[in-house]
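Heads up, one of the protein chains got dropped from this complex, but the rest are sitting where they should.
All chains are identified by letter, namely A and B, in their written order; residue positions are counted from 1 within each chain.
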Amino acid sequence: MRAGRTLVAAALGVVAFVVLWEGYKVVGNPDGTVLLGVRILPRADDLSMPHLYDIVARLGRPELTGGRPVWIVVLDAAGFTLGITAVGFGVGALVGLLLAVAMQRFRIVERGLLPYVILSQTVPLVALAPLVAGWSGRLSFGPYPWQDWMTVAVIAAYLAFFPVAVGMLRGLQSPPAAGVELMNSYAAGWWRTLVKLRLPASLPYLFPALRLAGAAAVVGAVVGEISTGTRGGIGRLIIEYSREATSDPAKVYTAMLGAAILGLVVAGLVGLLELPLMRHRRRVEVATL
Amino acid sequence: MRWVRSVGPPILLGILVIVAWELTVKLGRIAPFIVPAPSAIWREFVEQRGNVWQAALASGVNALIGLIGGTVVGVLAAMTASRFRPLSEVSVPFAAVLNALPIIALAPILNNMFESTSSVPRWIVTGIIVFFPIFVNTLRGLREVDPTHRELMQSYAASGWTFARKVRLPGALPFVFTGLRQASSLAVIAAVVAEYFGGLQNGLGSRITSAASFTAYPRAWAFVVGACLLGLAFYLSTLLLERLAMPWKSRLIT
Partner (left out) sequence: MNAVEVAGLTKVFNAGRADEVTALSDVDLTVGDGEFVSLIGPSGCGKSTLLRLIGDLLSPTRGTVTVAGQPAAKARMKQGYGIAFQQSGLFEWRTVLRNVELPLELRGMSRADRRARAEEMLALVGLSEFAGHYPAQLSGGMQQRVAISRALAVSPPLLLMDEPFGALDEMTRERLQSELLQICAKTRTSTVFVTHSISEAVFLSDRVVVMSPRPGRITATVDVDLPSRDDAVRQSEKYFAAVTEVRQALRGGTQARAATP
């Protein structure tokens, strides 16, 4: 039922978007609307806002004269970024999980670390992207040189670990005192209590957090690719195409579409993870700050 | 005495990390392109504080405009959606789907739609990013009404509008602030990162990238510190606003 509702919502959204877009092109000023010297409404001409069917058509035509069709290029790039996102997501989720378990186990770790965990997202440390990018080509893990895509994965992991850490911590702390006392009465140690009580109890908190982490990993990967100039990913593609916006306005939108699809695919994959484990269970969204 | 227990560990940890950082860099002779020493960063920060302030101000203004715009639209949208049940049922999954997309990727397109010297694209991107946590949280707050309150107002034969004004809105306030807390830091991040995509380059994001491209890494990190402080300032301001707007939450139970 929920899936059905989501599909209806998405379909309605797409329809509404098409209506708004083309509608604005019909009524909007081709030069945009300027108020007090500041342009508050965008240009409605075909150069800035190509017709939607133009964008779709552009997907089918070649990227450069005699190159591969755009949609293949975009899909390729999206796939590349998907790989990096997956690595970043995996690492970030793992780190978040371990942190959560450590913080639940030792109250002093929670008290010392949690403020920094929260702070790490309060501050735009994504601004570090160009700096972490500087590591590439000069650091190495033994035989493996540090590669560009690793930087991007680190950035994605950095954004992904936080929702998992916070959500998982709340989840691990969620069982009522009565449940913990019950386990104590069975002389179950900390580990058994973790495995049999806290972990199952934390699932309703974990999965919404994983969904947020997935979205964050995508953003981290895209921004990271742009800062590091990593070739082959969708971030780089967006920048490249946007440079050609004056000559080929529809191309940059196709790249955007690729990024959007990437986001949806990641959300879908995380949703799939949930299916076997969360049947018959409610979900709890934890405010992440 | 109690606050020492809660504030102590993080401060202690912070000091230890900074000291360990300084020692590792100095003794390990780690080159600045990997990570500069805290002392070098501090020096650059102090030297560049005028520039940091200017850039932070520019980014801060952008973040604030985006934050206010996104919040206003988000609250209004939530109020509308809560009025019509089918609308709210549809809008929550819709918002969830939209939130999965990397909004920041809109930046280059918006730069095309407006002039390259306009700040509007940054405001729009920030506003959209801010919209989602505000909308989702406010909607939840408006929908969750204590059934006892509902029956009470029914017994007073209170009109729908009176009910909204006296029960729904004040009751939703804690939820709005939950969203605002998330949104405030997201706004700063969005305003800073949006500069990576071109457009007007007068904020912290552009300073970081330009310093990095000149391999002046301590300076780049100094601007990063500025961005951190800006984010912190926004977050703390939100906490303060929360305290002021909801005096009933902060009083201790006697």
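Everything that follows uses one rule, which is that a residue touches a chain if its C-beta (ideal position, glycine included) is under 8 Å from a C-beta of that chain, and two chains touch if they have at least 3 such contacts.
Every value quoted in this text rests on a predicted model; they were computed, and no experiment measured them.
Counted over the whole complex, the shown chains touched by the missing one are B.
Among B:Thr24, B:Thr80 or B:Gln154, only B:Gln154 touches the chain that is left out of the view. Taking the whole complex into account, chain B touches the unshown chain at residues 146, 148-149, 151-152, 154-158, 162, 166-167, 170-171, 173, 246-248, 251-254.
The rule is short, and it goes like this: only the chains that are shown with their structure count from here on.
Chain B has its Cα centroid 17 Å from the Cα centroid of chain A. By the touch criterion given at the top, residues 2, 5-6, 8-10, 12-13, 32, 38-40, 42-43, 48-49, 108, 111-116, 119, 121-131, 133-135, 138-139, 211, 214-215, 218-219, 222-223, 226-227, 234-235, 238-239, 242, 245, 249, 252-253, 256, 259-260, 262-264, 266-267, 287-289 of chain A touch chain B in their complex. Residue ranges of chain B in contact with chain A, taken from their complex: 5-6, 8-10, 12-14, 31, 33-34, 89-91, 93-94, 96-106, 108-115, 118, 120, 137, 178, 181-182, 185, 188-189, 192-193, 196-198, 204-205, 208-209, 212-213, 215, 217, 220-221, 223-224, 227-232, 234-235.
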